[in-house]
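Beneath this line is the structure, given in structure tokens, with notes to follow.
Missing here is one protein chain; the remaining ones are kept as they sit in the complex.
The block that comes next holds chain A.
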Amino acid sequence: MNNLKNLWENYNLGTVLLNSAKISLFVVVFSIVVSSMAGYGFEIYASKSRNRVYSALLLTMMIPFAALMVPLFRLMYFFNLIDSHWGVILPMIPSVFLTFFFRQSFKQYPKEIIMAARVDGANELRIFFSIVLPSMKSSYAAAAIYAFMTSWNAYLWPLVIIQSEQNKTIVLMISSIASGYTPDFGVVMMAVVIATLPMLVVFFALQKQFVQGVLGSVKQ
């Protein structure tokens, strides 16, 4: 308990947790909307040219993040987003992996329902947001866990962008306490537990959807 008190008083645990939560929330919401729309677009309106674009997209998964880091840093400098949370959030929104994941999921969606909605005169965006999206709950749950996991646990990019103490995330905090010369490992372990807890809660709550989602997207 002493460790917790120490973390709260000396290391701004509250602020740091809020920062992490804020970044993750925005990344999760935006990235699942953007990438599920893209997955839907690529799958439901498949055309030759769009499939080429899709292949190019998949190829970018091969590029190590470190290769993009320098220009991204300059870009964020240009937008005046260094040491801001938006600087961390924005590049994490377009997720090629999630687009791939959603495209795989939409393959199983019955096309007749979309046709029927069209016959009823529904607008394409409406079909997506009020008919397709609500019926794909388990895919969205799996994608949300994945996005939450990557953003909550992100280290390199926040390390590059965030500079001041009050903007740090919990992961950055752990790393900086642990890399001191004589780290208090009791405090570090406490911080590790606190950082891992939300992940575990989310994982166990939505485990079934998550495992099925991962398995389903590979099965094709």
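Operating definition for what follows: contacts are C-beta pairs under 8 Å (C-beta built on N, C-alpha and C of every residue); 3 or more make two chains touch, one makes a residue touch a chain; residues count from 1.
Simple rule for what comes next: contacts and distances are computed from a predicted model.
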The hidden chain: which UniProt name fits, "Hydrogenase maturation factor HypA", "Copper-resistance protein, CopA family", "Lactose ABC transporter permease" or "FAD/NAD(P)-binding oxidoreductase"? "Lactose ABC transporter permease"
Of A:Ala21, A:Leu81, A:Val96 or A:Ile131, which sits in contact with the chain we cannot see? A:Val96
Selected residue (touches chain absent from view) among A:Leu7, A:Ile23, A:Ala38 or A:Val88: A:Ala38
Against the chain that's been left off, what residues of chain A make contact? List them. 33-35, 37-38, 40-42, 44-47, 50, 53, 57, 60-75, 90-91, 93-94, 96, 99, 111, 124-125, 128, 149, 152-153, 155-156, 159-160, 171, 174-175, 178-181, 183, 185, 188-189, 192, 195-196, 199-200, 203, 207, 211, 214-216, 218-219
